[in-house]
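To start, the structure itself, in structure tokens.
One chain of protein is taken out of this complex; the other chains stay put.
Right, chain A next:
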């Protein structure tokens, strides 16, 4: 019976906290963008004329089919990250795409139309060199995989191995490519650098070596980039000379055909073999300079120059049916480039095939040209572009949109100093008139739009019409990607409003994005600062820009000659309302940005209360410093965690923009348990260096960042990372892998001051004599986790939810209520009064709590939460391979009418009541009159 009551209570609690998406809200407040990453291999599926697919394999270990008309994904397969999922080669034959994965470990074949797997084979170990389709008697039946020491031939239909052979002298010869032209032979080309080329010919039927010979080539450093098989059995290699060799060897100085390689440039060959069962084309491109390509033809051992392209950035071949065209992309001017098509056989330009491609100077460089050929001709405009840099977002911020011009006008009125009564009145009147005008035009627009069919109404988002809405629900998402490209995205629609490509960003850069000035200080533009730090050298640069327009600010950031250890944004503002950024260099000297006199003056005043900490993860040292008035620093505390035993994984403070509304919790007996709300608290996570599953552990230390006092310390034995942590209000939630029970576990720590508050007006780390009470509880979580954060609202009244990104692609919104260390094991009257859920070891995962319903977001790296103007609403952006934006209402929408509010019903009821009273009044009057007459 007790169990039953418990269950009932649990159910009640769950029902109470249920929050999910309604089916009709799909796509109303949320959007998703899917990415694949930067492309490594791309093939057009041109078996059927009407096919609209381009198949791409990317650096992110993603294999996807993209619609060539719209740029959307048909399907996408995401393999695991790291070298084990790395795609080494992609070959396309008919409806099958063959892929070599994980350094030649796995051979996969995909059915391209459905997007399902045909077969998967594990290959022998050995580092992968090359793969090629092998044709036999006009049919492509096999795929050959060349490894360092062996070559194997597999059936294309089922992946079974036909034969595997070892390569002769594989320890001295570097076999690099495999080739066949459909005559029952497989050619394997190997190279002994600076000595000779080895060619081994295998029989397709049984793998017997038919022929083996060498060609002297002492000048040859690398086979793959400088050699290519052209025409019927001709291996053409290029160095300072072009030579052709396969059955016989001839050398041909480039000068003899009138070509000259620009100095210091290694020439590259580009050729094409449209059908694996036939020999490659006899035409090929030779790149002889950074922007010069030559189309050449090999004809009976002679090389003819068909056409010289200069300047040409990229070249490519494309085949439709029997015809092959060459596409050449050449720069037109600074912002545009044109793509022209040429007949491959003659080098003549095809008519009406020029495409002007406008390139944003901020857009980065194109890397590959692909061609879609269809019967009707070439579409003369850009159909779509995909911003694949967004598959690698590193950090982001959400910035409020600015006011509209009219709103700004009104605001400006208040900002200025008074200049006479009369002019003030006039100004007031004029601004009111402007408002009226704006309102009228808005009404007109509404009316106008309502008359048109819905599909024709276009809500194009541009910088001009971006303005803050009444609840501040629409914001600008500033996203920083690993490649150094910045994006400004409208949070309502997902439209990219601006992009900016930063040059000379080091490949291993760490980014930190800070909002120095929000849009609230009207005449001054908003200002964001991006700190770009080279992880190896520690040298950093600052990029200051306007987050709404993406333009680089005219404010010149200081040059930072010294490596930067720490950066922090102070709540201080200069006279232009920009927050002060402090940078600590490796000499422990502090510099401020902006560093005007006003700022320095302010800094001197508050220096005694500015503290910061530095982490040295290698030595396990966490040290606290204080700022002196002359902007030097002073070490005040140091905590050393023995680096031999455990290493510091993360140090997590609280969010600066977080508000806590209630100081305590009301208990069942009407007393108050006060929260320990220390804004300087740091949560430090350590992992043991010993990875043995019996001895590994995860430690958590709570340290006061000002005094260095250790508030609490906990160790989870038989546990290991990866640890995800959320630190907010008076609680810390962290997640780890329990090696003993092989499951993910959550632990929550809550800190309370007790029944009395020591100093209720202000919190000072230096004056808190009592240590807080610490409560902790742990739970089992039935899934792995890829990212975690907590919801954030304007005033902190709304209850909190944890947002957990799962590897399955769902984003779970788990009420913090479930992670409450006061959850009782035995239900009492008091705990029921407090609305505590009885303790259950396993946390529930319900698909109703997935805020992104079936819109899977893969490989979530981070979840960003931002408050909106409505207390009930929190904006959420999950980024990883995909980007997903939505709104969540942790305590439902208590401050605004629901979006399905039935206006019709309420107005009809009101009207009905109104008429009913009128009628009954009339009837009552008649009755009274009658009675009076009686």
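Here is the rule we use: a residue touches a chain if its C-beta (ideal position, glycine included) is under 8 Å from a C-beta of that chain, and two chains touch if they have at least 3 such contacts; residues count from 1.
FYI, contacts and distances are computed from a predicted model.
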item	value
Omitted chain, identified by the protein name its UniProt record gives, among "AP complex subunit sigma", "Endoplasmic reticulum membrane protein complex subunit 7", "Sorting nexin" or "CIB3 protein"	"Endoplasmic reticulum membrane protein complex subunit 7"
Touch criterion as defined above, residue of A:395, A:716, A:856 or A:872 at the omitted chain	A:856
Touching the absent chain when the full complex is considered, from A:72, A:449 or A:848	A:848
Residue of A:45, A:79 or A:397 in touch with the missing chain, whole complex considered	A:79
Hidden partner chain, touching residue among A:270, A:438, A:641 or A:780	A:780
Residue ranges of chain A at the interface with the undisplayed chain	18-24, 74-75, 77-81, 84-85, 102, 105-106, 108, 111, 114-120, 122, 124-126, 149-150, 164-166, 168, 209, 741-743, 780, 782-786, 807-809, 841-842, 847-848, 850, 853-856, 859, 900, 902, 905
